[in-house]
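Input: one structure, supplied below.
Excluded from the complex is one protein chain; the other protein chains are retained at their positions.
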Amino acid sequence: MLSLGVLGTAKNTGKTTTLNALLKCLSGKSIAITSIGFDGEDLDHITGLPKPKVLIEEGSFAVTSEEAAKHSTARLHLLRRFDIRTALGSICLYRVRQAGTVILIGPHSSEDLLTVKQTLEKDMVEVFLIDGAINRIVPFQHSDFVVLAVGASRSTNLDFLLTETRIIVKMLRLPIGGKDRKLVEGLVSLEKLSSLRGERILVESPMHLLLTEDFVRLEQLLNDLDVAVMRKPELLCVTVNPCYPERRMEGYALARIDLSELARRIERELDVPCLNVMEEEERLCRIVVEKIDKQG
Amino acid sequence: MKFVLFPLDPVHDVALKMLNRELLKRGHQTILLPPDTKMEEVIEICQKEMPDFIMVSRTVGYGAAELLARFIDMLDAAGLRKKCKVVVGGKAITKELAAELGYDAGFGERTSWEEVIAYVEGGRFEREEITVKKTKKDITQGYTYEVRDSAFRELLDEISDQILAWAKDRTSLAIERTKIKEKMLEGEDLLEEYLKLCDEVVVSYFRKNVLPKKVRLITKEEKEKFERLVNRIDFNERILRHSLDKPLVFVQYGTGCPFMDAMHIKVSEAWGADGVLHFDPSWGARCEGLLEGLLAHEEDGSIITLENLKLIKSALNSSTLWCVRAHRGLNTPETVLLAARAGADLTKINMVYGSLNGGTDPERLTVDGVYALQLSARYKLPYDIPTNEELGGVPAHKAFAGMLVVAHLGVKLGARPILKPLFCYSPDVMINDYMKDNYVDYNVAKVLALRRIMDAPIWPGEPIGFMTHTEDRVQSAMTTALHAALASSLGLDAITIASTDEAYARGAITVSARIDTLRAVAEAFRFFGRARIEPTKKAEEYAENIVNGIYETLKKVAERQDFVAALYEGLFGTREEGANPGRAGRGTVRKC
Partner (left out) sequence: MNLLESEVGLMIEKIVDAIDIETTLLCKDEEDAKNTAVQYLKSLGFNDVDVVFVEHNGFAARIRLRAYVFRPGDRYAWIFGGDAR
């Protein structure tokens, strides 16, 4: 089984849209799906804007909470109950008996996601799709692949978006290291990094570095260090979402800026495929399917 | 258990401070972090302390979600996520949002401490425990009606005995109708007998289906739709009183239409009213006989029929006290009967006010009033005694003398009266400058005076602050709220409050206007709590004068040895003072 996560840099960067596209791309395969947050609700919990629904086909698997399962239109058959609780009920594994929309509330910690992943290995699942939540990244340390969703909802400043994407891509490209390095467990703060200048260190994953607010400083510090990671997901591509909720007096409205230039620069400068899912779904499919077929 | 409390906010940490206090009270160990602590620092503290719970507070707007999610990611990266439970609380937090952000639980802005404590301690939170369960209160409970001063007692006894002796062999159309109506309600077909005692308007309605002007029949369809709507109405009851169990708060209704009345009642109940008073149209008081059926009226006052009353009753919450006024017109005893049959809790009888300012002949209303008081006793329907003649210019002491006579008379007949002095800026007050400095002293004086004379419940109305309201909403709500605070400060049993449309006379009052005053009153109760409003020395002086004035009035009435004559002759208020003996029903009292 291969796992594939969609992580975003903020709310509304297009994670679920990407996820839906992936579901379509991989429709021939045996898929399990979950979210480390909350997916498939009608309206965004903060902006009140409509959200994309998650459509799931018959025969697929869904990992979601009991309460969420009740509100899904897909007919779900309970297979297994995990000892994982959320604010909205325990997490369970379901088989889809009849296609429909599904609300996803899955494991929200790395440890729980790993538990679910290990359980699914034993089932007949080929691809395990994991939707992200807000800007959360840490649970994806256990994913085999990731798609990075960036968008105007994070910022409408293109330079900022490019810099941020560059640093994330850079972290995801840190080499896998061995035990010959100095091990730094847990969260790696900038202070810690600066105290380790000049050393050869091993951190748990790129995610453990990316939790700082100051990406530029992180990039600078990394110039003075030899850092490797214990585990990491492989980045398949970057998606860009030009739509963003704009604050209005009475709430939010959907606004849009042109991100095609950003996409071109990400491809050219960072050497990673970058696409707008709404317009380039086929390209996304090619990239993902090719990779999965090769690995599988 | 151990808690780390983390305000993820540059300034606000009040909610967490309060939670901290609650947790400490229950013997938990807490670490309350200051606002603006860096997230990295929090992670370090949590790694050292290994708390059972990390409680984060944050108002969620756009951007805050990312911050809250990043905090969870940091805990996850630090290996703490599964070792501690992480709870988020704040404005706009919901369970769904907590799930989306990866928190174990989330609590929104209207959460009670009990709910959070129950969650962290693993107990079950029973929402029932904190929902207010209102119960109906008997305003008259605990009062003896003892007349405290023997001099007053002798006078009141004398006057009451004279009234009872006088009324014993007298009857009226209203009393006879009431007797017939009682039998009709038992199923006897006595409509023709009944109609013989009614005015033409009522006779035409029954015989020729002619409706009075501006009155229409409510259809069956309307009634069914209304009932479906009312049955669906559900809300959390609330109590306006902050730390005291008095006063109960009443609102008046009488828009003319029972549907609109019911909606006004439901909204008033939802915003904390404890009781409602039914006001009928003024012409209903001047017409012999009552109509039947579900009737809507296009002008002020909702028509009294058993069907209308029952419709109102069906809309009332079980805890809501309901008063149907009967006090002033040609159908006083019959109204008490219908009120009792429809399930009312209270009625309103005052033949002094009703005959001097309500337009009914004093002789007629005295006979009817005595019978109505007997019904009030028989049906165990306490009655309040309004003294609105003050608004016409009658001095308080004269109005109070009349009220005390009606109260004492009722007690003798086995009924339970409630005294209703007005809290108002009356003509008498204006002329004599009693309120030159403040609105407090004279209103306090009224209460002091009544308490000195009789041990009875006191319910100022109707409504409090009469003649201090203007059409401005803020001023209107404010004056009502201050008068309510004064009533609370005096430990009074109930108040009737106006809407903020009290002074507006060109249209019906709105539900919004009701909500606004109820909110204002709740705020006044919250503000004062058990604190008292202190009157000046004047209050005592005024009280003394009122007590003396009442005594003098009662003395004159007793000496006159004829209550009805005393009414005609102005002993309870002269024509100059605005007391005009009414004409409706004059000459209709018969000996029996």
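Should a chain be cited, it is by its letter among A and B, assigned in written order, with residues numbered from 1 in that chain.
As a working rule, a contact is a pair of C-beta atoms (placed from the backbone, for glycine too) under 8 Å apart; a residue touches a chain by one contact, two chains touch by 3 or more.
As the structure is a computational prediction, the values presented were derived from the model and not from experiment.
S.K.: Hey, which of B:169, B:186 or B:234 is the one touching the hidden chain?
M.R.: Going through B:169, B:186 or B:234 one by one, B:234 is the residue touching the chain not shown.
S.K.: One chain isn't shown here. Among B:119, B:166, B:226 or B:271, which residue touches it?
M.R.: If we include the chain that is not displayed, B:271 is the one touching it.
S.K.: Based on the whole complex, identify which of B:282, B:319, B:510 or B:580 touches the chain you can't see.
M.R.: In the full complex, the listed residue that touches the missing chain is B:510.
S.K.: To test your reading of the contact rule: which positions on chain B touch the chain that is missing from view?
M.R.: The missing chain touches chain B at positions 232-236, 238, 266-267, 270-271, 510-512, 515-516, 519.
Note that only the chains that are shown with their structure count from here on.
S.K.: Return the distance between the CA-based centres of chain A and chain B, expressed in whole Å.
M.R.: Each chain reduced to its C-alpha mean, chain A and chain B end up 58 Å apart.
S.K.: If you look only at chain B, which of its residues touch chain A in the complex?
M.R.: 40, 43, 47, 60-62, 65-66, 68-70, 72-74, 76-79, 81-82, 92, 94-106
S.K.: For chain A, which residues are in contact with chain B within the complex?
M.R.: Residues in contact with chain B: 10-11, 36-38, 41, 45-47, 65, 85-88, 105, 108-112, 133-139, 185-189, 191, 204, 207-208, 211, 245, 247, 252.
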